[in-house]
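Please read the structure below before turning to the comments.
Missing here: one protein chain of the complex. Every other protein chain is in place.
First chain written, first letter: the chains are A and B, and each begins at residue 1.
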Amino acid sequence: MTAPAPRRGAPTPPGLLAAAGLVARKDLAIEFRSRSAFLSALVLSLLSLVIFYFAWDPTAVAAVDVAPGILWVTFTFSGLLGLHRSFGVEQQERAMDALLVAPISREAIFLGKASANLAFVLGVQLVALPALALFYNLPLTTVLGPLAIVMLLSAIGLTCIGTLFAGITSNTRMAELLLPVLALPFFVPIVLPAAQLTAKLLAGRPLEESLGWLRILLAFDLVFLYACTIAFPFTLED
Amino acid sequence: MAVAVAAMAAALVRAIYFTPAERLQGLAQKIFYVHVPSAWVAFLAFGLTAIAGGVWLFIKDPRLDRFAESSAEVGVIFTTGVLVSGPLWGKPIWGAWWVWDARLTSTLFLWFLFLGYLVLRSAVDEREARARYSAVVGILGALLIPFIHLSVYLFRTQHPTPVVANTAGIQMPGVMVATLFLSLGAFTLLYIALVRQRMALAAERDALLDASTAES
Partner (left out) sequence: MTPLLEARRLVRSFGARRAVNDVSFGIAAGDALALFGPNGAGKTTLLRLLAGLLKPNVGAAAIAGEMLPAPEARARVGLISHRTMLYDTLTARENVRFAAQLHGIADAEGATQHALEQLRVADRAEVPVRALSRGLQQRVAIARAIVHGPDVLLADEPYTGLDEQGANALTGLLLERRAAGAALVVVTHALSEGLAVASHAAVMRAGSFVRHEATAGLDVVRYAAEYRELFA
């Protein structure tokens, strides 16, 4: 075979981040068109906030004490809800094949899908958090800044794991059941620090006091963002 | 297999009859010789499952996948052993069946990971896909365990546990140490023997499937 001949006028394929951006935009456009997953995740999280309220005895436990648990259980489960769609749309007509043939890296596909899922989770949080403050009469405005950091760091970890496992389980029987079974153990090192941090913040303590928890969250994000991005290509058939 | 059974018998006989009971804990301490080796094998099994999966991703040798599958299945049995023997000791010594201590919690999640891993395997029919998915989940699981340990450890140190006994095993008479090491060896042998049996079964199952697909 001859040496690779450079083609004249050949287009330059997008790099890692540009390709990830294209994939993310495409996924969000699809979600925006139907909005079904987003709406159901939103309704689910509002419903769970309401149901938790009636399972709570306000005379025995203060709102600031139950709120972190409720918040994070709600986010965890509603976050899982949107993940199936992420790969469902690729499988329906095997659009994934077109993505894989295109001259973009498989890591870019993962990062794009994870970013779209991150936007999804953050969108749900954006509505559910004020609802929590409203239903449980919590003074969230004073801790909004630090809480936003905690939410963002947790959401990154959740979506990395969730996106990778959704990719895996979408190719299996009983995908809807398998995803939580696989993913929930991985959410422990996210939910535990996040709930602790939320509790501390609601108790009026500064964020600097809980740097240990923040470090765990950050370390988890870095390790699993890297690990999941590396691992994703291995989950694809070759 | 026979060697492993003999070693197990020897270790148990020694633990029960020839090792003195611990002064403070009494007979309950003897669970130690089952509990610690089970925990060792449980984590060993998971580590080897993850490593076998990782290597499989690069060389795709079906034997590695069969090993990972067998090791996970045997591992889940030993993990169950840890989770059962722990509370049996914990109730008389700690005063509670269950304590959310870092090691306990890590073992519990190890058990969840093993089960998730096996459920995932059962949900995929195509052999290569099954090996691929389970390898990735195994490796990520191995990354997860330290995080769980760390976060639960931090969680506990901030909420001191009400009843914490002395951590058994730091200072032990030589005769107990010898029994412990005998037990560790015996349990490891048992693990190897069980995995070998299970791998042979998996190899026969795969061969049978190959034969039936080749015909069609």
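To be clear about the criterion, a contact is a pair of C-beta atoms (placed from the backbone, for glycine too) under 8 Å apart; a residue touches a chain by one contact, two chains touch by 3 or more.
Here the structure is a predicted model, which is why all the values come from computation and not from measurement.
Within the set A:D65, A:E176, A:E209 or A:E237, the residue that contacts the chain not displayed is A:E237. Interface note for the absent chain: among A:L46, A:V66, A:L80 or A:L99, the touching residue is A:L99. The missing chain lies against chain A, touching residues 1-5, 7, 10-14, 19, 22, 26, 29-30, 33-34, 89, 92-95, 97-105, 237-238. Where chain B meets the chain that is not shown, the touching residues are 126-128, 209-211, 213-214.
Everything below uses one rule, namely that only the chains that are shown with their structure count from here on.
Taken together, the chain B residues at the contact with chain A in this complex read 57, 109, 112-113, 115-116, 119-120, 123-124, 128-129, 132-133, 135-137, 139-141, 143-144, 147-148, 150-152, 154-155. Residue ranges of chain A in contact with chain B, taken from their complex: 161, 164-165, 168-169, 171-174, 178, 181-182, 184-186, 188-189, 192-193, 196, 212-213, 216, 219-220, 223-224, 227-228, 231, 234-235, 237.
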